[in-house]
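Let's look at chain A:
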Amino acid sequence: MDLLPQFSLATVVLLPFIGALLIGLAGRSATLRNALCWASALAFLLAVLGLFTGFQSGQVADQLVWELMPGLRIAFSVEPLGMLFLLLSSGLWLLATPYAIGYMQKGGYDHLNRFFACYAIALGSAAGIALADNLLTMFLFYEILSVSTYPLVAHTGTAKARGGARTYLGLLLLTSICFWLPAMIWVYAATGTLDFAAGGILEGQVSPLAAGAMLMLFMFGTGKAALMPFHRWLPAAMVAPTPVSALLHAVAVVKAGVFVVLKLAVYTFGLDFLAEMALSDIVLYTAAFTMLTASLIAMNQDNLKARLAYSTVSQLSYIVVGAMLANAIAATGAGMHMLMHGYGKIPLFFCAGAIYLASKKTLVSELDGLGRRMPVTMTAFFLGALCVIGIPPLGGLWSKWNLVSGAFDGGYGIILIAFLISTLLNIAYLLPPVLRAFLKPLPDGQPATVKEAPLMCVIPLSLTALGAVALFFLAGWPHALVSQIFANGG
Partner candidate 1 sequence: MIDIGLLLFLLVVAIAIVKVRDLFAAAMLFAIYSLLSAALFAVLDAGDVALTEAAVGAGFSTILVLAVLALARRYEHPTGGHNLLALFVVGVTGAALIYATLDLPEFGAADNPAQIHVGPHYIEQSYPDMGVPNMVAAVLASYRSIDTMGEVFVIFAAALGVYALLSVKPRRRQFVLPRRPRSGKARDEDDES
Partner candidate 2 sequence: MMTFLSFFNYWVVIALMMIGFYCVIARGNMVKKIMGLNLFQTSVFILFISAGKVVGGSTPILRDGVEVYSNPLPHVLILTAIVVGVAITALGLALAVRIQEAYGSIEDDHLGDEDDDAELARMNREGR
Partner candidate 3 sequence: MTDNGILRIIARFLIPFIMLFGLYIQFHGEYSPGGGFQAGIVVAAGWILFALIYGLKAGLEVIPEKAMYWLAAAGALIYALTGVASVLLGGRYLDFYAFEAFFNTPQAAQQFGIITVEFGVGLTVATVVMLIYTFFVRRKSEWDEVMRGSDAE
Partner candidate 4 sequence: MNLLEWLPFIVLIPLISSGIVACLPGRFWPWAFTLLAALASAVIAALVLPEAMGSELSYPFGNWQPPIGIEYRVDAANAFVALLVAGMAALALPWAKASVDQEIPERQGAFYALFLMALAGLLGITLSGDAFNIFVFLEISSLATYAIIAHGRDRRALLAAFRYLIMGTVGATFLLIGIAFLYMMTGTLNLADMAERLPEVSDTRAVRAGLAFIIVGLGLKLALLPLHLWLPNAYTYAPHFVTVFLAGTATKVALYVMLRFIFTVFSPDYSFVVLPLSSVLMVLAVAGMFAGSWVAMFQDNIKRMLAYSSVAQVGYMVLGVSLVSAIGLTAAFLHLFNHALMKTALFMAVGCLAYRAGSLKIQSLQGCGREMPWTMTAFALAGLSIIGVPTTAGFISKWYLILAAVEAQSWWLVGLIVITSMMAVYYIWRVIEAAWMTERPEGATRLKEAPLSLLIPTWVLVALNFYFGIDTRLTVGASSAAAEALLGVPTGGLP
């Protein structure tokens, strides 16, 4: 235990930024850059693990970095949800590093310093969101995350990439500035504080109607949670190189979005207050609608990455639904689903990238017979798909289980049905690629030269898929972690 470094919270957040700076200055040496990427990811993971041990023993102190104005602080603190999010993103960053290096070098991309520096900044901002002690800090890092991922999405610089990136940044900034920011200022005007507190800060300070309006502003303002109709950025962002789609659009960015939703629900509104609010149902049903509609759209996407993107939209809504159900079980399920979906979705994207690298194929309909050529990749894909669907023995089961029982407890029959249908739809759009790859023969006239992608890609994707399996057995600890929030009377 003592071997792990014990940094202050701000230092943990700062680490990736320092890494980004060094990577940006690395110059033309690819070796140096790669080493720095590894070092930052590793250092970050160690710092997070150190934080985790400190957190478990209750030794981590809140940290005030700066007070802008009275009541407006840049400050950090750690709580279970944030810890979970940190563990998820730091762990997957390390796993994604070899994949990204391999992919970007093999794919012959330029401007890699900028790429990896922005990559690290994005992770750092995710950490900032995870550890934010108040809405302002969260908003700050949320915006840094949006802006820093823009160069990643637009990386190739083609007209298509720029168009996608414009949609991406435009929607994220639009929602955050037009909805989130006014809502935040409203909260400040009403309560004089922006701090997160167990049980929420709004109860008794504003009328339920005003609170409902705030909730709508916040929920639709969190564009990263991809609630319809503000989900368009996620498919648009698929023009990015796959490592970006994998790490950011399966993990860091979207998880930041739903993390914000969860955190707001638990720490700003408070679940009890949320349950009283009539308007929260609107968000709840919008999320349920998003869940189903996105699944339906996903079924009709032939492009593999687009299908995965819509799948993400759908899965994110599970978490929003979990938050809006406003009870402890569902919220726990939502927290766990962040982790489970992360581990389930990242191998899927890794695989999509590996397939593209190895065979230049991007469409589901082209995958026929590929399972025999790329058995490892397709197996990993299968496991990831099962995890996302929620079939044992994969981690996804537990989070969905909690979500469903939360809906049952809350007496939301419609939501229960929606979960059921959605799961069926999950099967319907995630399994066909696997079935095609393994059961159909290679089409005639195709050269049989397709082989597995480079090891740098295959190893990470196998590891993440195995992680998804492992989480089935280890689901106890995330559950215990998230439950802590509600254990002490929250």
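Keep in mind that, in the parts below, a contact is a pair of C-beta atoms (placed from the backbone, for glycine too) under 8 Å apart; a residue touches a chain by one contact, two chains touch by 3 or more; residues count from 1.
With respect to how the candidates were assembled, all candidates are chains of the complex that A comes from, given by their letters.
Computed from a predicted structure; not experimentally measured.
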item: Among 1, 2, 3 or 4, touch partner of chain A in the complex; value: 4
item: For the chain A and candidate 4 complex, residues of the former touching the latter; value: 66, 68-72, 74, 136, 139-140, 143, 147, 151, 154, 157, 161-162, 165-166, 169-170, 173-174, 177-179, 181-182, 185-186, 188-189, 192
